[in-house]
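Of the protein chains in this complex, all but one are displayed in their positions.
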Amino acid sequence: MSGNTFGTLFRIMTWGESHGPAVGVVIDGCPAGLRLGEEDIQKELDRRRPGQSEITTPRKEEDKVEILSGIFQGKTTGTPISTMVRNRDVDPGKYESLRSIPRPGHADITYEMKYGFRDWRGGGRSSARETTGRVAAGAIAKKILALYGIEILGHVVELGGIRAGSVSIEDIRKNTEKNPVRCADPDAAVEMAAMIHAVRSEGDSTGGIVEIISTGMPAGIGEPVFEKLGAELAHALMSIGAVKGVEIGAGFKSALMKGSEMNDPIAICDGKLRMLSNKAGGILGGISSGEPVICRIAVKPTPSISKEQHSVDLRIMKDTKIKIQGRHDPSIPPRIVPVAEAMVALVLVDQMMMGGFINRSRINEVRS
Amino acid sequence: MSGNTFGTLFRIMTWGESHGPAVGVVIDGCPAGLRLGEEDIQKELDRRRPGQSEITTPRKEEDKVEILSGIFQGKTTGTPISTMVRNRDVDPGKYESLRSIPRPGHADITYEMKYGFRDWRGGGRSSARETTGRVAAGAIAKKILALYGIEILGHVVELGGIRAGSVSIEDIRKNTEKNPVRCADPDAAVEMAAMIHAVRSEGDSTGGIVEIISTGMPAGIGEPVFEKLGAELAHALMSIGAVKGVEIGAGFKSALMKGSEMNDPIAICDGKLRMLSNKAGGILGGISSGEPVICRIAVKPTPSISKEQHSVDLRIMKDTKIKIQGRHDPSIPPRIVPVAEAMVALVLVDQMMMGGFINRSRINEVRS
Amino acid sequence: MSGNTFGTLFRIMTWGESHGPAVGVVIDGCPAGLRLGEEDIQKELDRRRPGQSEITTPRKEEDKVEILSGIFQGKTTGTPISTMVRNRDVDPGKYESLRSIPRPGHADITYEMKYGFRDWRGGGRSSARETTGRVAAGAIAKKILALYGIEILGHVVELGGIRAGSVSIEDIRKNTEKNPVRCADPDAAVEMAAMIHAVRSEGDSTGGIVEIISTGMPAGIGEPVFEKLGAELAHALMSIGAVKGVEIGAGFKSALMKGSEMNDPIAICDGKLRMLSNKAGGILGGISSGEPVICRIAVKPTPSISKEQHSVDLRIMKDTKIKIQGRHDPSIPPRIVPVAEAMVALVLVDQMMMGGFINRSRINEVRS
Partner (left out) sequence: MSGNTFGTLFRIMTWGESHGPAVGVVIDGCPAGLRLGEEDIQKELDRRRPGQSEITTPRKEEDKVEILSGIFQGKTTGTPISTMVRNRDVDPGKYESLRSIPRPGHADITYEMKYGFRDWRGGGRSSARETTGRVAAGAIAKKILALYGIEILGHVVELGGIRAGSVSIEDIRKNTEKNPVRCADPDAAVEMAAMIHAVRSEGDSTGGIVEIISTGMPAGIGEPVFEKLGAELAHALMSIGAVKGVEIGAGFKSALMKGSEMNDPIAICDGKLRMLSNKAGGILGGISSGEPVICRIAVKPTPSISKEQHSVDLRIMKDTKIKIQGRHDPSIPPRIVPVAEAMVALVLVDQMMMGGFINRSRINEVRS
């Protein structure tokens, strides 16, 4: 396997399996001089953590982060930052019966096909626990972006067929973290929570759509042609386990539009070049226009369900049935929000470094 | 600008502007021993070429490819293959009036913001002519994939709100190239062509959706975590100019599904591990399952329209109106099909090399 | 800082500072199915460890490795392997007086110039402790190479002006690890050890030359032009702290030769293509010829010496004098041997994967 590295100038490498001793990440490329402590990372991990509310998996993971390098006297030194979270609530016993039966919708079967040998405990490397490293690195990326006035806001816009009403950026800031589904429309949030309870009681699961908005964007971020900002974001977001679609701005709706509807008019507002609408989602020709960057991702329903499913026993190469027991989120979107935000943050910091927007050696703003 | 390179082991670098002397690509990483001539590349360029039918731009570009390196005695030598297409029908005159007025929906404004200086003739580097290099490289990638039994089939599934009916892979093979819209449903193709004529006569344009299916896929292609096959495909496809969304398999529809609907049952068919449905689009955990890989892209309407639009004169920083004259495709999907196929082919060859499926030094099958 | 990543397909990222909690490495790209335990890594770390003999620094580091991921049931799973060594014997007190006085010949001054802020305890990131990660990763690379019949042998060929006599590969195998200077010529080894004692008693240090021979090489490894095998080896070896020169085969002596002396005659021996001499050092045109690959590195004397030196107090920007106290190796070559071997091993595995010599998904030879 390769591909555990992400980014060019702000580069991370994640490691760890669901039921191994720990999961972690090394972040290479953080400038010197950024004030950083475990609490900065912990607060984002707490948003991703299992067991944070009644609608998520009851797996109890405290997910306490340890920083092992890269910080001296409370500030980054420019050297790699290594962080680690110990796996505590690990009981592989319940996976024992599934050792040779791949779970439909999971990576079990393809890992088996590719590697011929896999850590079957809790999905091993393909477990969602791998995303702790993304979130930890994203916390640092967000802290850097905040120095440049950029904020990344994720929220659930659809879940189990229930759509949130139209919300403002202020609504997202204010409401999203107040309900367990992370929906900025409080009424829809209640319905979504009810939907989650309903599918769980059926032994089933449901999907949804998450939107990630980046505000305060400077114009000029992104490299045209193959490293278009939208292409990098699509790569980053589609690399998250359950994501099956990514769109920017009007996205799939643009396929139904006429040019006269889709094109954002250009105008001067308060002396600055602006677009009068934002169907482009803040990106033209792969480069940020200064308008908010808007991405949406389609999140498939959790593949682990307790309903009976068809599969195969690989030891004897015979058809069989399985029912997956254990603790699973009946719907992924609420907990994918911090992961998606992290991926967007990683892309933005990397592309801002690429374009010379961020000094890669030192962050002067926070130097004492 | 960086980002004109794509791929890791099968790597291309494209160059050239719409109204410069030529556009081209260098392909680094093609194994030795592949029979290759200009005709292999030309046939794909002819599918992308402007002026190929009455529904595309009447810009007359013969787009004759020249191979400048990498071939000896009709076979690749393993060294870089440099190909070039001269720009012939270049008349920058008609762009003169738009020098300082960015066209809405185009990269003009963001290039201006980023570089402060740009080749304003026909969009310069951000012109769709840049895709000739992608198609030329993709032609070579497709030829390699064909040796491994992989075929890549693109077709238009929606245009201007008209949806193609359900089609089989055989329908796509048989029908797509027979109509100018590249739709595998002949009835929908007629309606789509009429729609294109209608929007053109209004001075407007329309978007659509293109599907790309890769058949004959071996299981095990793709690297988990950040280089998931779906993530690489999303990157590749979203890097094409007008693409605003990418989905794999059930894509955005998966957001509405329950787990019991979305999960593809696993079974043994004719002694082989198979999925009984393909909502995953042939990818689980970032690795190909052996089922066809299915991607869909949302293509926005052509931004160049002759209707009056709001913009700004950058010289005097004042609001103004523009009408874009000149020769433009009223709908991009038919001509984006070979470009999208090329991007998928480039990803598959690179990932197959990554995974050791293709010998990177020599292609033995075709050695004489 | 970036640059803590090495390799393309077999890729490592190292982290950690001399006086932080730990130093470590993540290895991405090891195939599944390799039998691997902590003992495989520990034995190489023990060769690098300080305090292993009377001629090295008396810093007492047990350097006990922990594997945190990537192994299941005693075999690699293909996922990243994260290893870590805790820093135990850390007493930053003795560096306190040098906080603002850069040590000549060290990276103190350039880190200060670049980052404006640094972990001054024991050199921080620029400490030789960073090489533990290289050695740990190299241990895995060596184990893979051994499956392909490749052995990497480092030995000291010159130290403090004392040259080892001519030695055979068998001498290197047999003698090198039997003396603390790692010299394959036992007589020279005695003289070198005496030289080390002499310079230490003067409060000074001395340099030397290390040779690394890779035997059992298949022909065809290396990518021509910019990724020539020799260029990759030069990069790898020159990235080790104290190395100031790298040569391949006849190296700098080739500058004095005539073509008729330098060219290795080609002949058929026992039915195989061979070179009758090996002045090329096993590499022609950047590609391995099948002969042993021979590299030599020039290692500068340890910059930490107790003699008085000129430097500057950065707080007051005034000239000053320093004497460096503390525990330092008076000569680096003996302990650089396992580090140089590791770097060569990392390059060979990566280039063998590049060239398709090693299956990147599974190592079949050792699968149970």
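Labels for the chains are A, B and C, by order of writing; each one numbers its residues from 1.
In the analysis below, contacts are C-beta pairs under 8 Å (C-beta built on N, C-alpha and C of every residue); 3 or more make two chains touch, one makes a residue touch a chain.
Note that the structure is a prediction, hence the values are computed from the model and not measured.
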Chains in view that touch the one left out, judged over the entire complex: A, B, C
Using the definition of touch stated at the top, determine which of C:S18, C:T56, C:N179 or C:S205 touches the missing chain. C:S205
Residue of C:D28, C:E151 or C:E247 in touch with the missing chain, whole complex considered: C:E247
Residue numbers in subunit B that touch the chain omitted from display: 1-5, 9, 11, 13-17, 20-24, 26, 28-29, 32-33, 66, 68-70, 72, 75, 77-82, 84, 114-119, 121, 124-125, 360-362, 367
Pick out the residues on subunit A that sit against the missing chain. 8-9, 79, 220, 224, 354-356, 358-361
Against the hidden chain, subunit C presents residues 1-6, 14, 102, 104-111, 113-114, 125-126, 130, 158, 160-161, 199, 202, 204-209, 219-220, 223-228, 230-239, 241, 243-268, 271, 273, 276, 280-281, 283-290, 298-305, 307, 309-312, 317-319, 354-355
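Quick note on the criterion: only the chains that are shown with their structure count from here on.
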Roughly how big is the turn, in degrees to the nearest 5, that lines up subunit B with subunit C by CA atoms? 180
Top chain pair, ranked by number of contacting C-beta pairs: A-B
Separation of the C-alpha centres, subunit B versus subunit C, in whole Å, is 45
Between subunit B and subunit A, distance of the C-alpha-averaged centres to the nearest whole Å: 27
Quick check on subunit A: which residues sit in contact with 2+ other chains? 1-5, 14, 114, 125
